[in-house]
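Single-structure report; data block below.
One chain of protein is taken out of this complex; the other chains stay put.
Showing subunit A:
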Amino acid sequence: MPMPQKMGRGDEMGRGPYEKSGIINDTGLPPGKTVEEHFEIPFYTEDVYDEYDRVIDRKLMDNELEINVKLWYLPYGNKQSDPFIWQDYTQKVTVSE
């Protein structure tokens, strides 16, 4: 999403088109290019403590985790105003018991 520069000056983002005259940053997808994102999501675990409050074990609560990846277009910059899900992908991921 382009972060338009207010009146083409400084570090502040403009509100509507009437204030926008530049771009400070852009997280959109450029034409013809592949953009890669990398995420690491922890499984649900519970730590086990000894008498000295030290973590001695990390118990896996469930070895299956459902991953849901959504590509959102947020025309107004948030999910309250006219959000649009461009892509929606779900997959179950497992680790050994």
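As a convention for this text, contacts are C-beta pairs under 8 Å (C-beta built on N, C-alpha and C of every residue); 3 or more make two chains touch, one makes a residue touch a chain; residues count from 1.
FYI, contacts and distances are computed from a predicted model.
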| item | value |
| --- | --- |
| Protein name, per the UniProt record, of whichever chain is missing from view ("FtsX-like permease family protein", "Menaquinol oxidoreductase", "Cytochrome c554 and c-prime" or "Sugar ABC transporter ATP-binding protein") | "Cytochrome c554 and c-prime" |
| For subunit A, residues in touch with the removed chain | 1-2, 4, 8, 14-22, 26, 28-43, 45, 55, 57-58, 60, 63, 65, 67, 69, 71, 73, 75, 82, 84, 86-87, 89, 91, 93-96 |
